[in-house]
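Only one protein chain is missing; all other protein chains are in place.
As written, the chains take the letters A and B, and residue 1 is the first residue of each chain.
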Amino acid sequence: MSNSKLLMTFPVSATSHTLVEYRERGGYATLEKVLRQMTPTQVSAEITASGIQGRGGAAFPMGRKWGVVHLNDGQPHYLCANADEGEPGTFKDRWILENAPHLLVESMVIAAYALQVRNAFVYIRGEFDLPYRRLAAAVDEAYQAGYLGARILGTDVSCDLVIYRGAGSYVCGEASALLTSIEGRKPYPRNRPPRLTVRGLYQRPTVVNNVETLANIVGIVANGAQAFRAVGTAKNPGTRLISISGHISRPGVYEIEVGYPWSKFIHEDCGGVSGGRQLKAVIPGGISTKVLTAAEIEPLHLDNQEVEAAGSSLGSGGMIVIAEGTCMVRLLQVMLRFYHHESCGQCTPCREGMGWLHRIIDRVVAGDGRPEDIERLYQISAWNDGTTICGMGDAAGYATSGVLNKFRDEFEYFIDNKRSRLHGNLECLASS
Amino acid sequence: MKHLVAEFDAIRARFPSGFDSSLVVPFLRRIQEDRGYVADSDIDALVDYLRVPRIQIEEVLSYYTQFRRKPIGRWHVQACRNVSCSLLGADRIVDHLTQKLRIRPGETTGDGRFTLSTVECLASCGTAPVVMINETCHECVTPQKLDALLETLT
Partner (left out) sequence: MPRIFINGQPIDAEPQHTVMEAARANGIVIPYFCWHPQLSIAGSCRICAIQIEDRSWVEIACNMPVSEGLRVLTDSDQVKTYRKSIMQLMTLNHPVDCGICDKAGECTLQDYHYLYNGAPSLSRDVKVRSTKFHPLSERIVLDNERCILCSRCVRFTREISKSNALGIIQRGDASLVRAAEDRPLDADPYSDNVIDICPVGALLSRSFLYQSRVWYLQPTPSICPGCARGCTVNIWHRKAEWKLNALDPAKNVRIERVTPLENPSVNGPWICNKGRDLKQILERPRAEHAMQKGGVVDLATAIRSARRLIDHAAHPVALVSNWGSNEELAAFSQALGARFTTFVKHDWAAQPGEPIEDDLLIRADKNPNTLAARALFPTVDDGGTLDGATDLVLVWGEGFDFERVPRGAAIIFLNAYVQPENGHADVFIPVSIQTERRGHYTNFQGTVGAFEPCFPKKPSIADAEALFASLAISEVEPA
């Protein structure tokens, strides 16, 4: 099976992120072509024809999202790149920010042109230091070279890009909370309707796209939608950047063509489970996706259609590999501690539910679990499924029910025996 | 905050007009970089400069994990405890730091040198376990590497 690359197409070095080297690779030629030869509608049509799905976790087609924005409605529109990358297990947008920041900038200027956006933003999580500095340097270089600012490349197209740094909140990865954060207010997610593409930043039409999704724009416009569609699958064209971590020999960011065999990816490309251990389970796409067992992933391909049919999702591409011997009860405890910490507190099911889930799992791990705790964990998860303001409630529910579905026996053992059946620590070290 | 006003004016100029409220977060970050934390007087000065309700700033300061209203140690040692880092030994790292620094997460050493915190995912899972000290992310940490690093932080 081929494995075409669309993004990781150059060797990374200490200088490969600079404007000089980006231009040597053909950078900003596409922007030139767009501004001189294409209309905004033609650009959007190419994006829609490509069928590219969002790579932030929700997999919403980018062309369809853009299509909601009414051009020529006489009000400001905004474009925002979501570089919050808070989903645990995910670190692939970081690769783009550190190594291909100009790819993002050029893509954003093209997108801004298509959407008639004068002011674009990159919302980057506050904890990112090197990714921020690389991106900031790239933006400065782009301004100096005339790829950003007034009258880009001598045309009458202008676009300003502001990098907005967050300050520590997972919920800011949710698009409406992200925009509220940019408004300088406490980042509570918003109910829909209205959609952000109708009322977003300061109640103006705003498109929020993931960094990786945006970074594909240069390639799609340069080579055409059909070339993009030739890679990947019919329903999910292109490639995905997968961040793989956990008990894996060669963790890191890999670009795979959608449809690549999962087992091959784990056992060959990534060197297999570390320490020569057996594979127990894999969290496919960030902890908010349901865990799958080794047996389940065996026949699957890295294609969201297949993963969804198997009851999970490729989500944000944050893959976490779990070796045999890992206590899934303790693992769930780490996840629930995270969700509890990150709940914004706005809506009842998540605010109260996350705390409740966390207290239950803490009690189980402390050896004070009760038989009804398993049903209660399921119940709280169900109460958060599809009924909260944002997807975080659902996410915690998926993490919980996913682990319970596949490893219920470990929970029953822990409750009955007041200790884990497996290693006492998540590293699965032989000691303790 | 007064000495930062020229800088603030420059940052404000980069935003579209009508975005004054947006300046709350970047200005608080800058104030904290400068002072080490955000003081009550900084909040007053920011309210005057931006003309936003004081409660908005108070909410923002209390909500985000990176903002603080009290000083901490010179070196903020932040150990990730999320899933991948836990799978690669984060608990062991936190225990080591607790013993080495003789403080628990949330506390500061008596000499004001180190504050220890546990934090959530820093998007560096491939190089777990990860410890962030001030702005810098230290990857693939081991107790030995940490000990050597802490020595250099005066």
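In this section, a residue touches a chain if its C-beta (ideal position, glycine included) is under 8 Å from a C-beta of that chain, and two chains touch if they have at least 3 such contacts.
From a predicted model like this one, the values you see are computed outputs, not experimental measurements.
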Touch with the omitted chain, as defined above, among A:L115, A:V334 or A:I389: A:I389
Touching residue (missing chain; options A:V162, A:C347 or A:C428): A:C347
Residue ranges of chain A at the interface with the undisplayed chain: 169, 186, 191, 193, 340-349, 351-356, 359-360, 363, 370, 376, 379, 383, 386-389
Where the missing chain touches chain B, by residue: 40, 43-44, 53-56, 58-59, 62-63
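The criterion applied here is as follows: only the chains that are shown with their structure count from here on.
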Inter-chain centre distance, chain A versus chain B - centres from mean C-alpha coordinates, in Å: 23
Touching residues on chain A, where the partner in the complex is chain B: 76, 85-91, 93-94, 118-119, 125-130, 160, 162, 164-170, 181-187, 202, 243-247, 251-253, 283, 287, 318, 320, 322, 326, 330-331, 334-335, 337-338, 341-342, 344, 425-427, 429
Chain B - residues contacting chain A, complex: 14-16, 18-26, 28-29, 52, 56, 59-60, 63-67, 81-84, 86-89, 91-92, 119-128, 132, 135-137
